[in-house]
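The following block contains the structure, expressed as structure tokens.
All protein chains of the complex are present and in place, except for one that has been dropped.
Per-chain numbering from 1; labels A and B assigned in written order.
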Amino acid sequence: MLFLTRTLPLVIAFSCGVLAIAIYYVPHSAAQGMEEKLTLWLRIVAAFAYFLGLYSLLNLHWNRIRQHQAGWGYSVVAAVGFGLMFFFAVINDGDGPFAPQAKQGAYQWMFDNVQVACASTMFSLLAFFISSAAYRTFRARSPEATILLVAAVVVMLGRVPIGAYISDLIPEAMLWLLSVPNLAAKRGILLGVSLGAIGTALRIIFGIERSYLGGGEE
Amino acid sequence: MKALDIDRRIIFIFVFLGVAIPLMVDFTLPIKPTPPVIAAYDAFEKVAAEKPGSTILLSFSYGASTAPEMQPMARAVLRHCFRLGFKVVAICLWPDGVGLAESVLAEVAEEMGKKEDVDYAFLGYKPGTIAVILNMGQDLHTAFPVDSKGVSLAQLPVTKNIHPLTDFSFVFDFAAGDSIEFWWIPYGQEKYRFPFAGGCTAVMAPDLFPFLQSGQMLGMLGGLAGAAEYETLIGHPGQATEGMRPQSVTHLIIIAFIILGNGMYFLSRRSSGQATG
Partner (left out) sequence: MTRDSYLFIGFLLLFAAVNAALLATGAIAADWTGFGVILAAGLTLSLYSFLYKDNPLYKFVEHLFVGVAAAYVLGLVWYNTLLAEIVNSLILGEGKDRWSLLMPSLLGALMLTRLVPRIAWLSRIAFAFVVGLGAGLTIPRYISSFILAQMEPSLRPITWSIEGLNLVIILVGVVAVMVYFFFSVEHTGVVGGVSKVGIWFLMISFGASFGYTVMARLSLLIGRTQFLLDDWLHVMK
């Protein structure tokens, strides 16, 4: 049983990982064909992964409703919203769920008038909080904080037309800040992040990193 | 000092007025395009001159939460592409970008007299991010067997002769997340070396400057300001240009708050220092 639950997955991860690396360096058409097949498989498996997240969300709200936890009424609202949109998706503007997705209909209407409105409004709320935070907490307490503050002000002024209206030097300074010191820092971070990602990928392939196997009995 | 503990709702009111009033009052501010945006514009022009009537790929990797920034950008780029005579193939790598991509394609195509399937095609969304790009690298028809209407790509005039990604003369990604940096560049542009540029939300823009310098990206539109600059370059001011008025005013308001907050802070430190000293 240990072979099936632990050894076999590690062997699969190792094989797939080494195969993917080898395919990259082998220009033969057979290798390229294999890459096409494997990535097609990856794409289809990724679609199934969505259902895990969906189950998690629905299960959370269902438990809240069943156990009458605090705020369970809102979980009913989430369930109603889900049910309504699901119903419209199935109806598919009268064509049913086995025809290509309709471009009109209630499903699209709900997206345009509920999802777009709510999603963009939620994120736009941050504009208010970032402004409030800038006033209350953005302090030049140290030389480093001062550098950060000055850079932020130069970028905020330089990125909008009013900066150029005040002085041509402001957008020039903004461009220099972004394409020289900012670039250097981002590149340093990128190099570090990619080295870390490569290290983690190697650990996964060699079976040292096994956290992705979580779930189920050993 | 009491001014430092001001009710944040007063700040909210200032921010809202800073946005609302400039939208209702008409005044112009000259918009000067910056080098990354000019580079993206020039890249499109160059490809159009070298390969007239060729097919380009637009990837919509944003959703409803960033629509106010990205939709004006998509409109401007799409207008430019249609004006240059490109055939456009559009895909979505983010699920909730489908409705947005469809609406902007339909709107601009109707405005410019372009026909679906002949001048442009919308292939819809596929989950899998990097796997989709790798699939497209080999064969577009494997990644997207049918378009969003269920019609086989082999039957569409726009896509029937397009197979690997290198058959596209240009690829442009509209990115709300890290699709440019961690999907398109390592899994697409790195191997197939197609001309590539991108438009992103302002949050992502500073992260992409290393790729501009290395040549992995030919140009970049950053946020609503980038969209406004592109509208200026194509001579078609729109929602982004309109948005630069409130953007300018609110930036000044926030800078004023930062300076005021720091001024109050240093004054309060000096007065408490004098009190103890």
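Rule of thumb we're sticking to: contacts are C-beta pairs under 8 Å (C-beta built on N, C-alpha and C of every residue); 3 or more make two chains touch, one makes a residue touch a chain.
Quick caveat, the model's predicted, so the values are computed rather than measured.
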(message) Touch as defined at the start, partner being the missing chain; which of A:Gln69, A:Ser167 or A:Ser194 qualifies?
(response) A:Ser194
(message) List every residue of chain B that touches the chain not included in the displayed model.
(response) 9, 12, 15-16, 19-20, 23-24, 26, 65-69, 95-96, 98, 124-127, 130, 134, 145-146, 148, 150, 185-187, 189-191, 201-203, 205-207, 210, 213-216, 222-225, 239, 242-243, 246-247, 250-251, 254
(request) Spell out the interface residues on chain A facing the chain that's missing from view. (result) 4-6, 8-10, 12-21, 24-25, 37-52, 54-55, 57-58, 71, 74-75, 77-86, 89, 92, 97-98, 100-101, 107, 109-128, 130-131, 134, 144-145, 147-156, 159-160, 176-195, 197-198, 200-202, 204-205, 212-213, 215-217
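What we mean here is this: only the chains that are shown with their structure count from here on.
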(request) Under the touch definition given earlier, write down the residues of chain B that touch chain A in their complex. (result) 4, 6, 8, 11-12, 14-16, 29-32, 34-35, 63-68, 96, 99-100, 102-103, 124, 126-129, 131-132, 134-135, 138-139, 142-143, 146, 148-150, 202, 206-207, 209-210, 212-213, 223, 225, 244, 247-255, 257-258, 260-262, 265
(message) So in the complex, the part of chain A that touches chain B is made up of which residues?
(response) 32, 35-36, 39-40, 42-44, 46-47, 49-50, 99-101, 103, 108, 111-112, 115-116, 118-120, 122-124, 127-128, 131-132, 134-136, 138-140, 149, 152-153, 156-157, 159-162, 164-165, 171, 175, 178-179, 182-183, 186-187, 190
